[in-house]
Structure formats: C-alpha cells, structure tokens
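Every protein chain but one is kept in place in this view of the complex.
Let's look at subunit A:
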Amino acid sequence: MSGWESYYKNEGDEEEEQEEGLEAGGDYSYSGRDSLIFLVDASRAMFESQDEDELTPFDMSIQCIRSVYTNKIISSNRDLLAVVFYGTKKDKNSVNFKNIYVLQELDNPGVKRVQELDKFKGQEGKKYFEDQIGHGSDYSLSEVLWVCANLFSDVQFKMSHKRIMLFTNEDDPHGDDSAKASRARTKAGDLRDTGIFLDLMHLKKRGGFDTSLFYRDVIIAENEDIGIHFEESSKLEDLLRKVRAKETRKRVLSRLKLKLNKDVTLTVGIYNMVQKAYRPPPVRLYRETNEPVKTKTRTFNVNTGSLLLPSDTKRSQTYSHRQIVLEKEETEELKRFDEPGFILIGFKPLMMLKKHHYLRHSLFVYPEESLINGSSTLFSALLTKCLEKEVMAVCRYTPRRNSPPCFVALVPQEEELDDQKIQVAPPARQGPLSVGLSRQEHWSGLPCPPPGDLPDPGDLTHISCISGFQLVFLPYADDKRKVPFTEKVMANPEQVDKMKAIVQKLRFKYRSDSFENPVLQQHFRNMEALALDLMEPEQAVDLTLPKTEVMDKRLGSLVDEFKELVYPPDYNPEGKVTKRKKDDESYGSKRPKVELSEEELKAHVSKGTLGKLTVPALKEACRMYGLKGGLKKQELLDVLTEHFQKA
C-alpha cells in the first residue's frame, strides 16, 4: 500500500466512507426534513435603490435566496424550500387572498427552480416582475403568514424544522391600520405556538429600520437568548451571512456525559464544525428509463447455493496458522471499553498543546442542559476558570459504545463577535452556480491582495471564536512515526533576512473560507451544465493554484537576490534527484553515511583542507570520535582540528 493515500475518494473507498458516515452520526441520522419559506416583500420600495450602483433590496433578496437554493442542492437536497411574494398585484395562493403570490411551493431545490429565480435578477428581473406579477397596493401580513402556514401543512413529509425568513425594508407595514397590525401579531403568535420560526431579514431603509415600530413584537424572541441583535443589512454579503447563520441548523453529533470526578457529572453536546465534503456518491440508473435502481446484496453458500442469514456466518482471522473464530457480536465486544462519555483525567497548561501533534480534526463542545440541569452553569464555570488559568482539560473520550477510547484535550475558547454581531464562525457551504452571485467574483479568494492593498499587520479581527471547548484529539504512541530527518544546516542571518523580505511581500489575510474545493466545484458545474443542457460546462476557477504572476511581480528582484545568497552558481533546484539509488541504500539509517578513515581525516587536518568536507561528513566524523561540536560548520572544524592536533 502506498503510505500516502490522500483524501481522494473513489468507488473502492466506500467502506471507509461508510465509516466516516458513522462517525458523523448526527449528520446522517434522519429525523425529518428542514423546511424554509422565503417570504419576500414585493412592494415598490423594495425595488428602489438609494444609489446607482447599489443592488435594490429585492434584487439582493433574490440573489440571497438563489444562493441558499444552490447551497441546498449540494449540502442537503432533501430539504424543502419555497418562495412567496407579498404586496403583489396578481395573486396566486390556495386560499385566494389578495396581494400574495406563491412563486414556489415547498419542494426540493432543483435546477428549474433556480432558473426561475434567475428571471427576477437585475434590471431585466425588475421588468419581468412588473410584467408578470406587478406591485400591489395593499396586503395584510396576517394573511401572508396564514398562506405560509398552509404551505407547511400541505407538505406530506415529516418535517423536523419549519422556518420563515421575511425579507423587507418596511419597518411599519400596518402603521395606519391597528386592526391589521394586531391580527398580524396574533397570527405570528399562532405560528410560534405550532413550532414555526419566523426570522426578520430586514434590509436597508432610508432613515433606518426601526424594529421597535412593529417587528419587535412579531418576531420570536429567540435572539434575546443569544444576546445578539442583527443590524439591518445593506450589503449582500451581510445579508448572506445572516441568512446562512439562520439557515444551517446545528446538529449535535452526540450528547455525552463529562465526568469531573466520581460524583460530579455534566452533559455536553459534541458538534462538528469542519467535515470533509465529498462528491455525492453516484446512483445507479436503469439504462432504458433513467430511473434509479435499488441494490440488494445477498450472501449465499457456494456449495449449496442457499442464502445465508447473518447467523449462519462467523468472523475469522488467522495468525501464524492459527484461526480465531468469533461471533459478529464478539468482534464488536472486543472494541468495547468504557461507556460513552468523557472522563476527566486532569489539567495541563495550554502551552503544552503541541500544534504538530495533530491527529484528526477537532470537534466543538457545548453544554447540554436538557439531560442534566445545571450543566451550563458548571460548564461555564469550568470554561471561565480554564481561560483564566490558561489550562486545558485532558480527558479520556469514548465517543460510542463500541469504540475504543482516546485521549483528548478540551481547549477553552472565548467568544468573540465581529462587527456584524454575528458570532464569527465559518459560513456555510455556498453554491457553485457561477451565474449571478459568484463567490469567486465576490471574495475572489485572493491569497495575494493586489500590491498596495496589503492588510494591516495588526488587524486581527477575524480570529474569533464561539465560547465553548474545542475538543482536540491527542495521538497515542502508536500514531507517531519517527521520520528520518535531514541533517540540520542553518542559514545565516543574511539569508534569513532576505527570506523575511520575501515572506513580507507575499503576506495575505487567511480566512478559512478563502478556498473552494476545485474538485467539487468542477463536479457541480458539470452537473449544472448537463442539467441545463449547456454545451460546455463552465470551468471552475481553481483558487488553490498559486497566482504566480502576481507573486513574481511583487517579489521583483528579491528571488534572484535570495538565490544568489543561498544557491551555488551551478545549482539547479529544479533538477531531478539523480542520486535516487544512493538514497534508497542509505535510507535505513537516519544519517548519511559518510565513511572517512582516520588517515583521511588526519590528512585533511594537516593540509588544512578539512573545510572542503560537507557539514554532514564533518558531523559524522565528530560522532565517530565522540566529539561534541556545534551546528555551524566552523564549530565542527574547530572541534575536529583540536582533537587531531592533541592526538
């Protein structure tokens, strides 16, 4: 096997993938579908921009919705989405209320729906809207909410989560009609009681959006708990982040006990904040009809041809000619150690966490009040003190019943909010469809900002956290490998300084969402092209490629200066390694074997030609005679010379 398997996945890896699936537990377990209605104010004010270049609030809403659609196609295509306009001239809804237009009922996101949304984009979109639907003069928000509630109740599937996002820039919709306003409040209360969340995505309004006029009583007070109040969004970016923060529902991987000692236990939830996203697995289709086929796997006896039940088989391994046979359950039991949970072992200073002892991606731990009361308080106390004393908690962690334990460090993290008052955390997946709002246009993922646009080195606003513990996996002795390291040859200060200049020139601000996965992006672009019958799929821009031109331009002559300082004139750093065979041979030992006889060394010393030898050779010589030299060539020379002159 190659010791270097990467994360590249193909059909053969399915088993591994399944295992990953197990690991990811909470993400794959199915508890119903999330459903989300985008409720968009289509009154005239939504189509007016304050600035020539600025997007209209309506346009911004549509682009944002579209982005969620394409997102969902990739991440959770079973979820249900709908789009409803209100304040329209035409109406289209099951109860024939005026001024309410259901554009799309709750259904899975698909290509056709995305194309339909695209028609409402930009200036043409505005015209299209006016032709097809038109602005109405009046509406009743309570009726609007009623229609939304109906959409939810028309769905046949089990729904795990129901949410309405309201996009508007009108802060007092029924200012002149207190009866209407009160009906709207009542209706909103009804929705809340039936478990439907209503979020306000308020957009920029001339003179500011005042939530106290109307919406404060209508919108669920869940934000009060979180302690975060959103500002109104004037930029698409802000709106997108706001929407995404709401739209991805957090799923707990597991809820476990954290035992501080034999008497004190609290419960915590474990969350996955990073999870490798893979291309979705292919489905097999029947050639004639393109309908998906089911697969069935059967186990049968070769000799008798009879089907075997799981109880007709056992598990076996053979070691040096001896076979071990166990029941399947017994093989599971072998893996059982502790009950799932954390057992606190003790505390270590934070500085003892080694960055290079990374084992697998970390998880996030947050208190879970539902199982043991007071968990949050105790958790909070633990977090406060760990932060204050700069320690981490080392625990033995058993994720599941039949999984062996591992050591983990619970590293405290303090909460930081960014300027939008959204907890700064990675934004959710973003759709790949490149038409319209392309991320690549948007953030351009530029690791190298254009010259002259270097970020302020002191700018640290983006290193922000959610308060809780980061669960860091610690390696076992078995997981570490000794590597045959290359002999240390130190660069001199001049060389280091030149490199520093190079590093400074290529500075950029890293953001975890700067890079898209080019493999996935290309896959979805291909899918898109096929779905839309495009002739050629759009080529995804590979953000992982170095922008060599920009880099070269910024570096200017620095590279040549550095090379001159470091590389001998005839040196070719691109050259193929020709000493391949030699490499292989000396591979066993961690040091290059440079055999030098005593005579040779003496000769060098007496002739003063010792300096011609390479540093590894000199080190080897020092080692042979048990001499302790420094790391610098001159130090080695001195020690050796001294040794032989004495002798």
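Couple of notes before you dig in:
What we mean here is this: a contact is a pair of C-beta atoms (placed from the backbone, for glycine too) under 8 Å apart; a residue touches a chain by one contact, two chains touch by 3 or more; residues count from 1.
By our rule, contacts and distances are computed from a predicted model.
Note on the omitted subunit: UniProt lists it as "X-ray repair cross-complementing protein 5", one of the names in "Mitochondrial ribosomal protein S22", "NADH-ubiquinone oxidoreductase chain 4", "X-ray repair cross-complementing protein 5" or "Ubiquitin-like-conjugating enzyme ATG10". From the options A:216, A:235, A:361 or A:602, the residue with contact to the chain not on display is A:361. Considering the full assembly, A:516 is the residue among A:59, A:238 or A:516 that touches the omitted chain.
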